[in-house]
Structures are given as C-alpha cells and as structure tokens.
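Heads up, one of the protein chains got dropped from this complex, but the rest are sitting where they should.
Now for chain A:
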Amino acid sequence: MGMKGYDLAQTLSPIPPADKPDRLKAVWLSTNHYGVKDDVTHGLVQALTSRSGYPREEVREEVNGWTEVFSAYWKAIGELLAVDGDSIVNGRRTSWTKVYEAWKEMTMALHRGYTHHNFEAWTIPCLYTAGKYLRAFAIKSDEERGQIDAGGDGLEIRDDFDPEMEKHQQLRDCEQQLKRIFTLCLTDRAEITESRKWGIYAIVNLLFKTYFKLNSANLARTILKALSTNKGNMPPLEAFPAAQRVTFKYYEGVLSFLEENYVEAEKHLDEAWRGCKKDAMPNKERILAYLIPCRLLTTHTLPSKALLEPFPRLQKSFLPLAQCIRRGDLHGFDLALQQGEEEFVKRRIYLTLERGRDIALRNLLRKVFLAKGFEEPKNPGDAPLRKTRIRVAEFGAAISFANRETTDSDEVECLLANMIYKNLMKGYISREHGIVVLSKNGAFPGTGV
C-alpha cells in the first residue's frame, strides 16, 4: 500500500497543512459551483497525461469517480469555510449540520468509487480520512443542535420522544455510514495484496469510538462477531500497523471490561500496553486507567508508585486507593473512592474499583490474624503454629476501628461470611461460640499465610 495512499488521503483532509494554512481557501477560490466538475476532471486528466500519456478508456471510469469525490470535497470545504465565518464565502449563515451533510456526500461519492468506478485498494486511506472527519462533524452538528433546540421540529410519529435519538441524531447517521464502509472493506474478494480488507481495523476503530460515544458499547460486539467469522480470509492482526493494532486491542479490552469479563479484558489491555509506543503517554494513560482496576480484581495487584510516577492524573486517582487497600484502611478507602468518584464514574471504572474494598478488608483481617501470633508449641522442637481461632469480636474491633465507626456484630459476621464466600479467607464461623476458625494452611490464600 505504501505511503501514496496516505498522500492521496491528505488531499481530502479538511485541515490545511501546517505550511499552507490557506490551502482550503485556495481550493475554494480555484473554481466555482458551475465549473467545479469540469475543472476537476480537467485537472485529473492533465495530471495523468503528463505522467503516462492520455488516459486509456478503462481509466476514464475511475476519473469520473474521482471527479465526483473531489467536487463533493470542494463543496464541503465551502460549507466548512462558511461555518468558520470566513468572509471568503460572503459570511452567509450555515451550520455544522450542513458541513456534515456535505461531507457525507463526499464520503458516499468515495464509497461509490469503490463499488462503481474501480477505485484501487491502495487508495483506502481516503476512506479513513472521510470517516474520521465524518464522525467529527457529526458530533459538532449534534452539539450545535443541542444548543439551539434539542427538539427540532421534525415530524413525530412515535409514542414517546427518544431523547438519545435526539441527542445523537447525526452521530447515529454517521454510524450507518461507517458501517457501510466496514462492509465495503470486509466483503472485498480481491487478492489479499490488492484487498480493501487492509482498511478493516482503521474503520473498526472508528466504529468502536463511535459506539462508545453513543453509549452503546454493546453494538461493538456485533462488529467483533463479524470480524471473527471472517477471520479465515483476513490478514492476521499482527500484519496491520501498530497504531491500528494497539487501538483495536484497547477497545476490545475496554469492551470486555464493561462486560465484567476482567480476565479477557486484562489480556487485551496488556497486549495494547505492550504494543504502545514508549512515549505515547496519553495512550498509555488510557490503557492503565482500565488495566489497573482489572489487575486489582484478577490478581489483587496494586499499582506501584514507580508505575504511576509519569501519570499525575492516574497517580492522584489511584495512589490513595492503593495505599488504603494495602493498609486495610476501610474508612480511607471510602474517602478516596468518594474523592475520585466523578472521574471514576466518567471512565466507568467506579463499580469495579469499589470492589477493591474487599481486598482492603482482607488485608485488615490478615493483620488481625498475624497479630494473634503463635500457639505454645507442644514440644520444644515443633515448628510454630499460628493461632487459628479468633473471636468474631476481635475482628469486629478491627473493623470498627478501620471504619472509624462501630460496626455491629451481625454486620461483622456478614462481612466475614463474605470473605469466606469469596475465597479471600479460608475457614468458617461458629456462631454458637462466636469464633472464626481459620484454615491451618493458607488462611488468606495468595498472601503467604
């Protein structure tokens, strides 16, 4: 595929290159509404002729396709300049919705190029550019509409309003377009070297991003299913560019995370983490935000200070939690969770982190166990044995202390029962005697005692 695909895609970017800030204006001024198609065709033919003589008949079709694409691009640029209030377009009123519509026209022209005008597979980076900005404009349009009038005045034939629909109307439409592109890439039957299948992960990543924004991450599952049924005739993930791989693994991990499948999530996130470029700090931060809670639940591992060092934000959210869990400080844990609540809820890790309280409690009970010390050895030479019978009241005192408030005995028992049920503590409660009998070997599995 090489870089020429990306170079071509660059010509369809709605952002002017840094060294030519006036490029969009130049494009806009270079032609007009009536002449745009002829001008584009003329330009294309001229460019082709100068390189390899007058284009042959079969190339004509392709030229027609690109003419459609570039004229649509020209129109979209007009809308874009207008929405930025550029005087070049006479300051007429416009909206992001129009930018979106115009950009969608271009995207569709591009799509038609592959289905009707024999566009070659090396040009697929154009689809990435189209999709990427289609999504961006859809979001802008939704935001803008939300500010003006959330309701709009379209015809209602529903029983109830659909608030989500109204909020993300354009983005939903965008999702449909992206899915069309996804299918366009997935169903290409050409030889793998000449296949649009090489575009699949770039588009999938865009789709995932869109689903998360639409608050319907579950829809991403259907995409994953489609991918896995077509696995046989697709290049392996490893063959794709690192950036696409890492992003894909990240989303796959977050998806499993949200489905509470922490083992899977950890696997994917770990892959993303290892594939991530060393200096891509924002991406690493994103990955860690889910990987840390994952590890907390799967292996009860807490993040070290050194790991968090380069990420001040993560440090602020996770370090106090980790310290309280380590110390068995229940009250401190509750406070730290409350402190970070807004951030945690936003990232959807709150409900997972909350379960870290169990680990804090386990550590606290373990301390009580260790403090009880050893039995008197029956014979002077015997190996020392830990005391394994602990009164519920003793645990209760520790829990009340760590909670900074008195916890009644029934609740203490309930918490102890939970520890046993979740295999964080081995033993049983004898209610008749008010004691906990802990296992002689491995009362707190995985902690060395």
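We take it that a residue touches a chain if its C-beta (ideal position, glycine included) is under 8 Å from a C-beta of that chain, and two chains touch if they have at least 3 such contacts; residues count from 1.
Note that in this section contacts and distances are computed from a predicted model.
Peer 1: Missing chain, UniProt name, options "39S ribosomal protein L46, mitochondrial", "Protein brunelleschi", "Geranylgeranyl transferase type-1 subunit beta" or "SAC3/GANP/THP3 conserved domain-containing protein": which is it?
Peer 2: "SAC3/GANP/THP3 conserved domain-containing protein"
Peer 1: Specify the residue from the set A:101, A:173 or A:270 that touches the hidden chain.
Peer 2: A:101
Peer 1: Based on the whole complex, identify which of A:242, A:351 or A:370 touches the chain you can't see.
Peer 2: A:351
Peer 1: Provide the residue numbers of chain A that touch the chain removed from this figure.
Peer 2: Residue positions of chain A that touch the missing chain: 32-34, 75, 79, 89-90, 92-95, 97-98, 101-102, 105, 147-151, 153-161, 163, 215, 217-218, 258, 260, 345-346, 348, 350-351, 354-355, 357-358, 410-411, 413-418, 420-422, 428-431, 437.
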